[in-house]
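As you look at this complex, bear in mind that one protein chain is not there, while each of the others sits in place.
A, B and C label the chains in the order they appear, each numbered from 1.
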Amino acid sequence: MSPVLLYLSFLLFALGVLVVLTKRDAIVVLLGIELILSAAILNAIHFNQQFPDRMDGQLFALFIIVIAVCEAVVGMSIIIRVYRYYHTAVPDQINELNER
Amino acid sequence: MSIALYFFAGLSAAAALGVLLFRQVLYAALSLLACLLSLAGLYIVMQAEYVAVTQIIIYAGGILVIILFGIMITSRLAGKPMQVSTQYPVIGSLLALLIFCALVLSQPAVTSHTSDFSTNHWQRAGRWLMTEYALAFESAGVLLLICLIGAAVTAIYQRES
Amino acid sequence: MQEAYSISEVKGGLAYLLPELTLTAGILLIIIAGIIWHNKSRLWEISITLFVITVLMAGVLIVYDWPQNSIRLFFGFIQQTDFAAYFKLLVLTGCALTAGMSRKKSVEHPAEYFTLVLSVALGSTLFITSNHAVMFLLSLELISLPSYMLTALGRGKGGAEAGLKYFLFGSTVTAVMIFGWSLLYSATGTFDFTSSAFIDQLTQNAEPTAYLASALIIAGLLFKVSAVPFHLWAPDTYQAASAAIAAFFSTVPKLAGLAVLAKILLAFHLFGQSPVPFAAIVGVLSMASITLGNVGALRQKHAKRLMAYSSIAQAGFLLLALVPFDQSGLHALQFYSAVYLVMNFATFYVIGQFEHHQNVQTVEDFSGQAGASWALALVITTGLIALIGLPPTGGFMAKLFLFSSLWSSTSVSPTLRLVFLILGLLNTVVALFYYLKIPYYLFVKNRQNTPNRLPWELQGVLSVLLALALLVAFVLPGLLMGWINKTTFVL
Partner (left out) sequence: MEVNGLILLLPLAASILMVTFPVNRFPFGGLALSVTLAAFLLTWVVDPGSLQANWLQSGNFNLPLLFSIHDLRLIRLIIGISGLVQFYSLFYLSSSANHRSYFSLLCFFTFAMLGLATSTHLLVTFVFWELVGYTSYRLIGFDTTTSSTSAALKALLINKVGDVCFLIGILMLASTGLLSTSNLAPGSAGTLPLLLIFVGVVAKSAQAPLFPWLTAAMAGPTPVSALLHSATMVAAGVLVLLRLVPLLNDTVSTVISFTGGVTLLLGGLLAIFSYDIKRILAYSTISQLGLMVLAIGTGAHASGYLHLQTHAIFKAGLFLCAGVFIHHGVISGHANPNDIRHFSNPNGWLKWSWVILSGSLVGLPLTAGFLSKEAILHDMMTFSASLSLFVWASIPLTALYVGRVSYFLVVKKTESSPLHALLLPALLLSLVSVTWFVAAITTEAPTGWVSIIISQTLVIAGLFAGFRLARISFAEKSWHTNLGLDGLYDKKMPQLATAWGRAGIAVDRQIIDRLVHAWAYITVLFAHLTSWFDRAIVDLTLVGGSAWVVRFTGQIVRVPMSGKVQGYLLWALFSLFLFLVLWLLL
């Protein structure tokens, strides 16, 4: 087993964080979150190879996919709702609630 | 086997970079699709066909459809193709880099097992889902139902009161 | 043979899941009601009735089936303990009180609204008992996703905005936490975080990965309890949400998260064998929460925003109860949680009523409003005094138990303990400033003002009862503490 898969999952995680932090569009932030989740799924399947008699990691991955789907659905519905009010999905421009 | 692994790994890394680098939201989403599909290839290599199929059908298929649908609706409202700009480029990359380094430095010792899931893989997964993971399976059902109901009502336009 | 055994384990476990099943049935019934009735007013009445009946029934079932000893169910996915049952009861109380606070006017879709609240209740009860990462994450999502939608469904623009912020913040932190779980899996080979295999593995191979992963997981839970540094979503969300939902968010998910945090921290602590000084870390986080919450609250003008910062500070106090890592600390946590639930709802009930009838938004808007209802003004004063932690309220007793358990614990060095104690108490002084702002405006400012009198309604009666409960908790703390002392914490 090469460490390639490990580095790949770390890379996906770091890229996901980067996308979440730097992209000024809620939809792209959502894509970033999916990247982080993909990293977790990859990890789970990868690590499952250490424990061949059980398949916890693979089933964990399966349920993470379910969670990712739910988050995407809820996220899109909220983004659409925001769009109706603000006509934008740039989180910075949706900024009526703050400390001032 | 090894070649397929490197191929899919490289492909998914490149596609993930694409999510970061594309300025058009649509391209970024399609790039994520490519990433997810190549990851599914990786899962097949790792003998997790069950997850790979789910990944292709639900994740890549379902989610991306929803997101693309969202992009269409919102760009129709905005009236032009969506471009995305960036913020905190320096501090964000620095933080991501540091996190990556921290992860690599604390790298877990993955012991090598030549595992063999091939025998009755599908059967095994199904049985696990129905016994040990029965409660989780049912909870996931409830979660999906709630999301469906909630998302439907959230996306409905509401008058400003 | 083995499969037959497995199936019977699933069937046997269902008998212990009656409260959760009741909640699920309630969710389905309300959804069906929403499909059948379209008249909003009618639907409101039916949904709230179904909701209250479901929650009460689930509560009765919990009390009726009070676990005498801890039972592991569904192959260790969940574990029924009396500690968990106590928190489940608190969570359901919070849900029932939220229903009492909700108003028809501010809810556009009653059936969906109550479905979502009920699913948070279901998620919380499952979350508190969960022992397995998959169950943990699914029930956490069952709390989080409806919370995002409830926020987004709040009034108009602000609601949508707060919902988006809450969602983006929350799901990122959750994703990070999921990544943490996957890392932890590599170190332990199991997702059952209370199993002996998990603890043995962590004790034997103490790898940096495991520490990193535990940090990521704790981060996700800190977000749920809105503790520093994952508190930033709270002010915006509370401000935009209705008073009922703000009160709901500040109690139900927080207490559920806290119960799980207690469990998970004890697992990571490895019975004191972990090289990571968890007690000190939790102590520092708690101090940071208390201080930042208080300092942030000092300059708030909006009443609900102020309460958001207050809830951040209170999260710090609740975390402080985890520092001792012993039974007395957990008992203090249980007592504080119950009192926190009551005092927070007492305060929010009054804020909600003033908001609804007098359109009170900012703290200044409260000026001279005491005349509108002296009883409610006294209730909110009692609630705020309890939040400060002064006698004669249960808040004082809660802080007393907390600090005395902290003082007599041995988990951290005496110097650090003293520092926590002094900082915690000094923060109580800071808290005086902003908590007393509302009574100050109510009673002192603009006394010539003769506002319209508030009508007496169910909300008023409930809030008076809550305030009385706070006084009783001071005079007779033994009532609750005696009960709490019977619970034992088992991993």
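General remarks:
As a working rule, a contact is a pair of C-beta atoms (placed from the backbone, for glycine too) under 8 Å apart; a residue touches a chain by one contact, two chains touch by 3 or more.
Computed from a predicted structure; not experimentally measured.
In the entire assembly, the chain absent from the figure touches the shown chains A, B, C.
Across C:53, C:197 or C:425, the residue that sits in touch with the chain not pictured is C:425.
Checked against the full complex, the candidates A:21, A:41, A:55 or A:69 give a single residue touching the omitted chain, namely A:21. Residues touching the missing chain, restricted to subunit B, are 87-88, 91-92, 95, 98-99, 102, 105-106 (touch as defined at the top). Mapped onto subunit A, the footprint of the missing chain covers residues 17, 20-22, 24, 29, 91-92, 95-99. The chain not displayed touches subunit C at residues 164-165, 168-169, 172-173, 176, 208, 211-212, 215-216, 219, 223, 228-230, 232-233, 235-236, 275-277, 281, 292, 295-296, 298-299, 328, 331, 390-392, 396-397, 401, 403-404, 407-408, 418, 421-422, 425-426, 428-429, 432, 444, 447, 476-478, 481-482, 485.
In the analysis below, only the chains that are shown with their structure count from here on.
Mean C-alpha position of subunit A lies 26 Å from that of subunit C.
Rounded to whole angstrom, the centroid-to-centroid distance between subunit B and subunit C, based on C-alpha atoms, equals 31 Å.
Residue positions 134, 138, 141, 145, 149, 152, 156-157, 163, 183, 186 of subunit C are each in touch with at least two other chains. Of all residues in subunit A, those that touch two or more other chains are 13, 16-17, 30, 32, 41, 47, 50-51, 59, 63, 66-67, 70, 74, 77-79, 81, 84-85. Residues 3, 6-7, 9-10, 13, 24, 27, 31, 73-75, 77-78, 108-109, 112, 115-116, 119, 122, 126, 132, 134-135, 138-139, 141-142, 145-146, 149, 152-153, 155-157, 163, 183, 186-187, 205, 207-209, 211-212 of subunit C are the ones that touch subunit B when the two sit in their complex. Of all the residues in subunit B, the ones that touch subunit C in their complex are 102-103, 105-110, 127, 131-136, 139-140, 142-143, 145-147, 149-151, 153-154, 156, 158, 160-161. Those residues of subunit A lying in contact with subunit B across their complex are 1-8, 10-19, 21-25, 27-28, 30-32, 34-35, 38, 41-42, 45-52, 55, 58-59, 61-63, 65-70, 72-74, 76-81, 83-85, 87-89, 92.
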